[in-house]
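The complex appears here minus one protein chain, its other protein chains still in place.
This part shows chain A:
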Amino acid sequence: MRIVCPFCGERELGEFTCLGDAKPVRPAAGASADEVFDYVYLRDNVAGETSEHWYHGGGCRAWLKITRNTLTHEISSVEPAAGVGAAKVGA
């Protein structure tokens, strides 16, 4: 598999680590235990397009948000994971 890192260009899969589903958003401080439980544990088992967090540990150390089709492994987009913070990695 090849991933086009927005900072490093096209690189081989072995440079990256997949964390998993990028959809859940960490609840703000003060959130209920149920909300945090859902954030930590509840995941959709998607057959098709899904967004995932990947880490370019063998390159720029950026966390990336990758849109990938779980049926074909096709990657349709790669972007820095969280705007402001991630953008600084390449700056």
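The criterion applied here is as follows: a residue touches a chain if its C-beta (ideal position, glycine included) is under 8 Å from a C-beta of that chain, and two chains touch if they have at least 3 such contacts; residues count from 1.
The rule is simple: contacts and distances are computed from a predicted model.
For the chain that is left out, the UniProt protein name among "N-methylglutamate dehydrogenase subunit C", "OsmC family protein", "Nitrogenase molybdenum-iron protein beta chain" or "Peptide/nickel transport system ATP-binding protein" is "N-methylglutamate dehydrogenase subunit C". Considering the complete assembly, chain A touches the hidden chain via residues 1-2, 12-13, 17, 19, 26, 29-31, 33, 36-37, 39-41, 53, 55, 57, 61-63, 72-75, 80-86, 88-89.
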